[in-house]
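Here's the structure we're looking at; comments come further down.
Note that one protein chain of the assembly has been removed; the remaining protein chains are unaltered in position.
And then subunit A:
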Amino acid sequence: MVSPSTPEQLSPSPFTVINVGAELFAEALRAQGVTVTSVAWRPPAGDPAALARLLADPAIDRANEIAVGRMLAAEPVLVDVQPARTLIPLFREAEGGYALLHAGPPISWERMCGPMRGAIIGACLYEGWAGNEEEATQLAETGRITFAPCHHYHAVGPMAGIVSPSMPLLIVEDRVHGNRTFAPLNEGLGKVLRYGAYAPEVIERLRWMQEVLGPALSRALRHIGGLDLRSLLAQALQMGDEGHNRNKAATSLFLRQLAPALVETGTSSAETASVLRFIASNDHFHLNPSMAAAKAMTLAGSNVPNSSVVVTMARNGVDFGIRVSGLGERWFVGPAQSIQGLYFAGFGPEDANPDIGDSAITETAGLGAFAMAGAPAIVQFIGGTPADALRYTREMYALTVTTNPQFSLPPLNFQGTPTGIDIRQVCRLNLPPVINTGIAHRLPGIGQVGAGIVHPPMECFISALQALADSRQTT
């Protein structure tokens, strides 16, 4: 038995107390001249007894160190752009070749939201599987199309996230762990497939991307031997991007690094100019490479036994799903939430689709809202103040296992971004991670109607925590 404390050990002067609960007690202590820090306590989520066990479990702490160590060690390099059918095994396996990837956790056609259905119709038209909307809808309704989440094939797609076999995919290679991750090319704003548009100009643009943009990027990337995305993102964060809703700096850096090679490997000056113009006119072009890089980082941290670190956060417009490193491929889902933010002129909350897209992979990797302290300009877009941006990032340090020294934030004295969301802390603090995101119109084809802040539903974390508790009991 340890010898009991002496009174001196018990309360050295000055007496300092942490108060958790009723403020009455803190006030009484302050009246006696005691320094008191009051905790802004909220009841934790989930079973408190299970939470207490998991928080005290050193095996989980060790596993988390490994998981985040791998996330930080990953070296995502953009190496090539190739057609999806050569990269996604599902497209070779599916019967009749009818297969599509979508954003978020698994979902059936019957439960899909408007923008996702619209994007599927567009993909059917683009692939020539249907001649019109009715035929495409029928194809989907009769169950002939195999649907699978992008994440099941190490791919990530913004908004509806529909990937079809002919689409060109960015290939990101993790030079340390050897993983490859994928993302489609960004189409720009307005009427675009990822928001569910399938008008002729949408299909036409997709074909140009397949025939011109994809091959041009492929040649240029091979020519320069790949583009180090980690370094590019680190610079972009210091230039006011957060890597999710603001991609202006990253897109500019991308263009600066790739432009000479695009020219050198271009087939004609007119074609090269169209490629350069397309990238330069889309501030969000680099969202997709950033997402693939984030996916490469989180994939590296996946499948570490006992780890409570979140490696996937993704939404399909109906469900929000997370996956946890130590819990394998299992999804933990809850209802996709509505987004709090600002709407473009003429639109309002009644037009909004619930949260959608794989782009929350950026927050999962410590970017996006987690890096908002470095992107004060973005708060105007989502309706807040620079102080809010600092607050969001600061709050996330409480949820994460580590900081990423490669992604440093000047306004926080070059502290690294909070990285590696621990489901134990999310439940303990009852504080879901924060995500920056765009708002899609609930009807197909109208496009983005605003932007804002959203949170995953706590259910995801509560059920994942229970699963982790169960898995620790049986081991």
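The criterion applied here is as follows: contacts are C-beta pairs under 8 Å (C-beta built on N, C-alpha and C of every residue); 3 or more make two chains touch, one makes a residue touch a chain; residues count from 1.
The rule is short, and it goes like this: contacts and distances are computed from a predicted model.
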{"item": "Identity of the absent chain, which is to be given by its UniProt protein name, from \"Molybdenum transport system permease\", \"Acyl-CoA synthetase FdrA\", \"DnaA protein\" or \"Tryptophan synthase alpha chain\"", "value": "\"Acyl-CoA synthetase FdrA\""}
{"item": "Touching the absent chain when the full complex is considered, from A:A293, A:V309, A:L390 or A:V449", "value": "A:L390"}
{"item": "Among A:N19, A:Q210 or A:S463, residue touching the chain not depicted", "value": "A:N19"}
{"item": "Interface with the unshown chain - residue positions in subunit A", "value": "1-8, 10-26, 28-29, 31-32, 34-44, 48-49, 51-52, 55-56, 376, 385-387, 390-391, 394-395, 398, 411-413, 428-431"}
